[in-house]
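Note that one protein chain of the assembly has been removed; the remaining protein chains are unaltered in position.
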Amino acid sequence: MSTNNVMENVKLTSKDFATNQDVRWCPGCGDYSILAQVQRVSPELGIPKEKFVWISGIGCSSRFPYYMNTYGFHTIHGRAPAIATGVKLANPDLSVWVAAGDGDLLSIGGNHFIHACRRNVDMKVILFNNRIYGLTKGQYSPTSEKGKKTKSSPYGSIDFPFLPVNMAVASGATFVARSMDRDPKHLQAMMLRAAAHHGLAFIEVYQNCNIFNDGAYEPLTNKESKADNVVVLEHGKPLIYGKNNDKGIRMDGMNPVVVDLTTGEYSVNDLWIHDEFDANPGRSFVLAHFSDLKDFPTPVGVFRQIQKSTYDGDLFAQLDEVTKLKGKGDLAKLFRSGNTWEVA
Amino acid sequence: MSTNNVMENVKLTSKDFATNQDVRWCPGCGDYSILAQVQRVSPELGIPKEKFVWISGIGCSSRFPYYMNTYGFHTIHGRAPAIATGVKLANPDLSVWVAAGDGDLLSIGGNHFIHACRRNVDMKVILFNNRIYGLTKGQYSPTSEKGKKTKSSPYGSIDFPFLPVNMAVASGATFVARSMDRDPKHLQAMMLRAAAHHGLAFIEVYQNCNIFNDGAYEPLTNKESKADNVVVLEHGKPLIYGKNNDKGIRMDGMNPVVVDLTTGEYSVNDLWIHDEFDANPGRSFVLAHFSDLKDFPTPVGVFRQIQKSTYDGDLFAQLDEVTKLKGKGDLAKLFRSGNTWEVA
Amino acid sequence: MAKDFEVQVLEDVTVRFAGDSGDGMQLTGSQFSNTAALFGNDLSTLPDYPAEIRAPAGTLYGVSGFQLHFSSLEVSTPGDSPDVLIAMNPAALKVNLKDLKPGATIIINENAFDAKNLKLAHYDSNPLENESLAGFNVILVPLSRQTAASLEGLKLSVKDVERTKNFFALGIMYWLFDRPLEPTLKWLDGKFKKKPTYLEANKKALTAGYYYGENTEIFTTRYQVKPARLEKGTYRSISGNEAIALGFVTASVKAGIPLYLGSYPITPATEILQELANFKNFGVKTFQAEDEIAGVASAIGASFAGNLALTTTSGPGLALKSEAIGLAVMTELPLVIVDVQRGGPSTGLPTKTEQSDLLQAMYGRNGESPVPILAASTPSDCFDMAFEACRIAVKYMTPVFLLSEGYLANGSEPWKIPDVDSIAEIPVHYWKNTETYQTYARDENLARPWAIPGTPGLEHRIGGLEKAHIYGTVSYVPENHEFMVRMRDAKVKKIQDEIPDLIVMGDEDADLLIAGWGGTYGSVTEAVVNLRKKGYKVAQIHFKYINPFPKNTKAILNKYKQILVPERNLGQLSKLLKAEFLVEVIEFNKIQGSPFKSSEIENKIISLFGGKNVN
Partner (left out) sequence: MAKDFEVQVLEDVTVRFAGDSGDGMQLTGSQFSNTAALFGNDLSTLPDYPAEIRAPAGTLYGVSGFQLHFSSLEVSTPGDSPDVLIAMNPAALKVNLKDLKPGATIIINENAFDAKNLKLAHYDSNPLENESLAGFNVILVPLSRQTAASLEGLKLSVKDVERTKNFFALGIMYWLFDRPLEPTLKWLDGKFKKKPTYLEANKKALTAGYYYGENTEIFTTRYQVKPARLEKGTYRSISGNEAIALGFVTASVKAGIPLYLGSYPITPATEILQELANFKNFGVKTFQAEDEIAGVASAIGASFAGNLALTTTSGPGLALKSEAIGLAVMTELPLVIVDVQRGGPSTGLPTKTEQSDLLQAMYGRNGESPVPILAASTPSDCFDMAFEACRIAVKYMTPVFLLSEGYLANGSEPWKIPDVDSIAEIPVHYWKNTETYQTYARDENLARPWAIPGTPGLEHRIGGLEKAHIYGTVSYVPENHEFMVRMRDAKVKKIQDEIPDLIVMGDEDADLLIAGWGGTYGSVTEAVVNLRKKGYKVAQIHFKYINPFPKNTKAILNKYKQILVPERNLGQLSKLLKAEFLVEVIEFNKIQGSPFKSSEIENKIISLFGGKNVN
């Protein structure tokens, strides 16, 4: 009998989620950490292995499903959210996860992404944001900073980047978070939160591509500068950061201001208190906007989590309703709907 | 000699912008008004007729270019922003306008739209938002309200709608406004503002489809209820509305509140002052968010206008720079770049 | 006191109702069709709307038409040229006149021939007052005025009265063809249950029209078309798009797995989505996607997860889906792709019919990417072929094309309702055995196992990269690639073993073979039948399976001296036949957004016999 049936009774371990394929990312690629964290949290979710489905498009990051010993589909470039939607609507019992690169999800796949968010399909979307096209060997992506010199922008890119968090919130994602490949604990925490969310959960993961965009997040990840450049969002807690928690963000009307907590002018009590559950999206946009502001820290953590009915939920509810209303479908009746006549 | 050369010397009139094609929209369609306003303001822009290019996709609204006696391109469904980008990059002297329906721009064309906004290509995008697929005879669109019964949703749509203004702001549009087919003066004003803007200007026009979605905006357009349901945004002015300006919006922290100005509890001075030029996008999102809130008026007017370098501007600047740097291209030299050798 | 008139018995009549988009011609036409059907005639209909939603009244491009061919014999087309035209205004007359049979009867609403309408129809002089209608049997009726008169005393706006005149016209037609009013009266009862005034108005107009025929002197003849000898059974009228929707629901029930449609609206395919959206109590899931790519992509996802997955579109949408269809080929997932063809290229003639996507379906993907292709031949055949497409898709684990076209989609004909139990089950067995499972192992049909997410112990990964034979892991091995390319090709060819052989209709021993496909069935058949009556020796085959071709195709093609291939494109089937069988064919191509008239085919055939055109 199937080894798997046995396994179901014993608690799964991260090993159970690893395939026998050797992982083919470049040594040192940030994708390894993301894979490790996913394999670590997966057993914690209490979901049988066969109910996981990992869907990806095309890109280095999109190799992800090959390394997860679950059901997986390495599809075509940009279409993962649309294909994942079909999987979820076909069988809502499945736990559907999308692994996508910044080019895959936001360039060619942008439309499917925002529409999946809009519909609030119950799936998890993990963005591997290395701000570069890795698999095609180093062209700028929709998240690359303006002016970036790449193989396709030898004199510097003239594109303004997207803020993925903005796009997710604006299009209706009900869970939106950000984390980093180099912070395993935090990344695991975000994965657990996303998994627990019912609805479309989006996590932007800052991922280092050490071949074509090495050090893109260095200031946010190295021990020295991390504390001064990153503010960790926690519900109900003030926006405080800095090596010795000496900086904070307060709101002046709608405008965020960085304040120094050492001068005595402002105290923790003046700081902006983070509210993940605020129905008003304005807050999330202001937070995302930090990246556009000089000398502001980069927020990581849960930007927003709200409850809304899911597309898959509503779809099946409607099927039931109508079936109650009209009775279970009967072909013979259906054929005869409308005008019929007999020929003898 | 060309009649047009003559015309250039005399001031153009709205008639000069009308073609001899008879307009084939349904009698009573809101598109007529939008066409009329565009033809009215076009002569005011001081742009020679031959420099206008109207680009559209497919849909009732996308017939628009046929009725404008300028250069026009009725392209394929959803691609207008991408084709318009090519037109502008080919010849930045042109004044490029996109006419698109809610399905055309936000459903199939969603990705091109957000990327055009992100790049801040200098073009005007007019959304004919009738919250329905008109040309295909009445299916729900990405702006249709949830629960709407249409030919393709006989038991009610289960899709949450987009807020087009949100999508435009989130993706980086530098001018974002909203107006209504039934308010010609305001619509003209918005068109003039958009035309004057340098960068991507987006106007969402609430448009009535009297065949498949009649009355979608009735409460916002009829004399009786208009004043109580619409707040007109004006820079530097408080958010005040109501039949006798008896209602206003004030901000409680980040959260908008409707206040009654008749009780004496609040006065005009307590109200939220609109700032079109606020760099912080949070404000625009809060305004757009009104539509999700009970008993809030619908804002029309300019949500936001900011200055950012345009994609076309940066592109040509880079061409010049590099040409200064490397000298004008010389084929013979180019052929010989890299290793060469002689065969005698 | 009823006047007396001559009664003529006809075998076969074609009528066309024509007027403004607003004149309700589609409705009037379908009422007449219904009554004819209930009466027992065989029939075929063809609506023809303008591209505009509600084109301005009175304009030429605003004319909406509905053609009906009914008969006491078997009917296979909506009719070449009408015997009777109902023209509600000058534009309707102008647009339709050229199509009429010589000597046809034209019933005209003379009240509509005012200066304004004449101008809108680009008439410089009133055709009713000059020779332009000579040779026709013109019957002028003051339709508007008579309708108004018949509604005297009812509280109705002028507009509403105008709106009712189509029922007055229908009444006249019922009298002229000696038809009962009851079916329409009954239908009106249902339709206007909540609007008594309208109900009364329409009933009055209908009846008034009938007695107008009875009592005025202008009609001297009355026609009878006897019931046809149709196969015994219960019938309904069905359009191609309805039939496809029903075929799919039936396949879902017979396969015992849920139906999933991922689609994006596009003319003339939209009704399939709209129809299926009603069948929620059959567990049918319809997903109106953000675009065609998402539509097919979601269907591929649903197929991976074990649903009976479909996507429906027309030519431009198919172009967009082509990359994703390649993914379904590589992952060998069942998927039915419906292309309801329309006039191309590009946006082309969106509301007109054409057969020009065959080669796109055959070759419109990167790499060697074989997909079976079926083509429906009549509106009711759409039911069978939709069912068949599903059966093949799940049996062989492959995407399958079903080609229809605007004229089948919107046209309708009587459909003998099948007995549900007599329809064979579609066997579907999701793979369960964890010991023997291999993702790309193959059964006797070369199909790989369908192991769906949720099945314990069968966790596996698939994707668009080349697959290792049997194991289904990614493989860059050169020989494996060639093996798999040929395997995918062989799998599609294998379907040949079970699809029905071509049947030679007509004179098997003729020298001339007419080879049609898809929507040309009706016109070709009618032409062949007519010519054989006239003594011509002609054989006919019709392709409903194009990839692969039926087994006996080569044998048949090689048997005939001449092969005529009529197509509404520039010779797409011809190219396939020539490339595969190296046979000479005579191409007969029409690309005018409309079906062949059987007479066009007759004339072509006669010319091949060296003869001159008939009529």
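Points to keep in mind about this one:
As written, the chain order gives the labels A, B and C, with residue 1 at the start of each chain.
To be clear about the criterion, contacts are C-beta pairs under 8 Å (C-beta built on N, C-alpha and C of every residue); 3 or more make two chains touch, one makes a residue touch a chain.
None of these values were measured; they are calculated from a predicted model.
Seen in the complete assembly, the chain not on display touches A, B, C.
Residue B:55 is the one among B:26, B:41, B:55 or B:180 that touches the chain not shown. The chain omitted from view is touched by exactly one of C:280, C:365 or C:604, namely C:365. In the complete assembly, the contact with the undisplayed chain comes from C:481, out of C:101, C:442 or C:481. Although one chain is not drawn, the whole complex shows that of B:46, B:236, B:264 or B:338 it is B:338 that touches it.
Checked against the hidden chain, the listed residues C:137, C:207 or C:347 yield one contact partner: C:347.
On the side of subunit B, the interface with the absent chain consists of residues 1-5, 8, 19, 21, 48-51, 53, 55, 58, 65-66, 68-76, 79, 82-91, 93-94, 111-112, 115, 315, 318-319, 321-323, 325-329, 331-332, 334-336, 338-344, using the contact rule stated above. Annotation for subunit A: contacts to the undisplayed chain at residues 22, 24-27, 58, 60, 76-78, 107-108, 110, 133-137, 139-140, 142, 151-155, 159, 211. Annotation for subunit C: contacts to the undisplayed chain at residues 51, 61, 314-316, 318-320, 322-323, 326-327, 329-331, 343-350, 352, 354, 356-357, 359-360, 362-369, 463-466, 476, 478-479, 481-482, 485-486, 488-489, 569-570, 574-576, 578-579, 582, 584, 590-594.
The rule is short, and it goes like this: only the chains that are shown with their structure count from here on.
Averaging C-alpha coordinates per chain places the centre of subunit B 40 Å away from that of subunit C.
Averaged Cα coordinates give subunit A a centre that lies 30 Å from the centre of subunit B. With touch defined as above, residues shared between interfaces to two or more other chains in subunit A number as follows: 111, 115, 315, 318, 322. Residues of subunit C in contact with at least two other chains: 280, 290-291.
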